[in-house]
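Removed: one protein chain of the complex. Kept in place: all other protein chains.
Chain nomenclature is as follows: A, B and C, assigned in order of appearance, with residue numbering initiated at 1 for each chain independently.
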Amino acid sequence: MLLSKPFIVGVMGGANASDKDLDTAFHLGGLIASQGWILLNGGRNCGIMHASAKGAMEKGGITIGILPDEDEIQVSEYISIPILTGMGNARNCINILSSHYIVAFPGGAGTLSEIALSIKSKKPLILLNYTRRDLFDEYVDEGLLLFADTPDQVIEIISDHIKKKRL
Amino acid sequence: MLLSKPFIVGVMGGANASDKDLDTAFHLGGLIASQGWILLNGGRNCGIMHASAKGAMEKGGITIGILPDEDEIQVSEYISIPILTGMGNARNCINILSSHYIVAFPGGAGTLSEIALSIKSKKPLILLNYTRRDLFDEYVDEGLLLFADTPDQVIEIISDHIKKKRL
Amino acid sequence: MLLSKPFIVGVMGGANASDKDLDTAFHLGGLIASQGWILLNGGRNCGIMHASAKGAMEKGGITIGILPDEDEIQVSEYISIPILTGMGNARNCINILSSHYIVAFPGGAGTLSEIALSIKSKKPLILLNYTRRDLFDEYVDEGLLLFADTPDQVIEIISDHIKKKRL
Partner (left out) sequence: MLLSKPFIVGVMGGANASDKDLDTAFHLGGLIASQGWILLNGGRNCGIMHASAKGAMEKGGITIGILPDEDEIQVSEYISIPILTGMGNARNCINILSSHYIVAFPGGAGTLSEIALSIKSKKPLILLNYTRRDLFDEYVDEGLLLFADTPDQVIEIISDHIKKKRL
């Protein structure tokens, strides 16, 4: 039986990704599941979405995919619960609102829109493996986002965040 | 560990409901969970949403709520996974698209919109405890909806549907 | 130059419609434009959408189409301002919220969802050329909808509504 209010970590990233980022996403997915957290992403069978869901499901975790599509044709086989929106990119807003914490991998314009929406919604956000930090300086200063270099760092930051909220 | 592709039953119905319908929704929720199916509804802490989620969660089931809101203030405590859309009634479309089978209780205009969207999306649909059948005659004739009087009937109809799809 | 706040009449109805309803929609569109009102509909090049937009544009009116699509491929040539949502049926909510008054022709499940959403949003609503009135009895009693048999009746009812709001 699920806890009545599980913690949901949104993992954002490109449909196309480097091998290194795919490996990292797979590893991060596994760590998220091992914490008992739910992994939420865009749900398609490619890129960071597919890799992170695979990592989580192979560790016995629950994975939620918020699909842009109105059918299951492009759903990753590693998504346990596909949510079909039929709303295209408008589903990016749902990804952000439904996650308690966001982790973003390097990605294209879609990922950038999710980072922007995350900041706008004042959700806690970690950028993983990012080099271009200049754009986001003002948001770092406001405490709206952090940077991490490894999945283990991500888990540590989120665990600290949860502990502080409980105190 | 979840099956990789669980069966999702959407339960629609009013924020205000009769005691009889609330009891029936609670009972139906439990039966859905006992089948190993996931229950999906509108997620708020009132009416058919709350009662059906309570029934499912008390039997150890997973419950998904597709909320119209952008925060968790009105989420039922019996929703294990709240999906926050921030889209008002537009979330009704997501309820329908994301369910493999829909059950509708008597309700107000919101429920009627979900019945209509279900028919439009050609999703299998059962109306439970309905008396006003005249409006839907043409859709009954097209095989797009069925009527049931008890939760047990609902489970039997959906189980048959799943068996036929597997053959 | 447009008035700063023009009155917007939403005309809902099926992608498939009888010749009689298409003629009526064309005539109604012309009358709406002649009043200086803006016509809003679902924007596609078929059925009541196309016919009502044609009637309005030929009388010099402005026509707004709220499309389910993310491109202009299926836009009616009689829509002066296409709004592309890329959101499928979720755009039905926008049709209703953006109209100051709704007129619904007989239609399929999509139109029924718009009638339901209109009632839910407590927008003033006229059903034109409808015979199945039984479903809606309770909403008629609550003053949430009216019936009309001709476009002229529709215009008269809406004109009265505007006058009363100005008093």
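Everything that follows uses one rule, which is that a residue touches a chain if its C-beta (ideal position, glycine included) is under 8 Å from a C-beta of that chain, and two chains touch if they have at least 3 such contacts.
Every value quoted in this text rests on a predicted model; they were computed, and no experiment measured them.
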Residue, one of A:8, A:48 or A:87, that touches the chain absent here: A:87
Sole residue of C:14, C:55, C:82 or C:108 that reaches the chain not shown, by the stated touch rule: C:82
Contacts of chain B with the absent chain, listed as residue ranges: 70, 86-90
Contact set of chain A toward the excluded chain (per top definition): 87-90, 93-94, 108-110, 112-113, 115-117, 119-121, 132, 134-135, 139
Contacts of chain C with the absent chain, listed as residue ranges: 1-6, 8, 38, 57, 60, 62, 64, 66, 70, 77-78, 80-87, 90, 93-94, 97-98, 121
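Heads up, the rule we're going with is that only the chains that are shown with their structure count from here on.
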Mean-CA-position distance for chain C and chain B (Å): 30
Whole-Å gap separating chain A and chain B, where each centre is the average of the chain's CA atoms: 28
In chain B, residues with contacts to at least two other chains: 87, 90, 93-94, 121
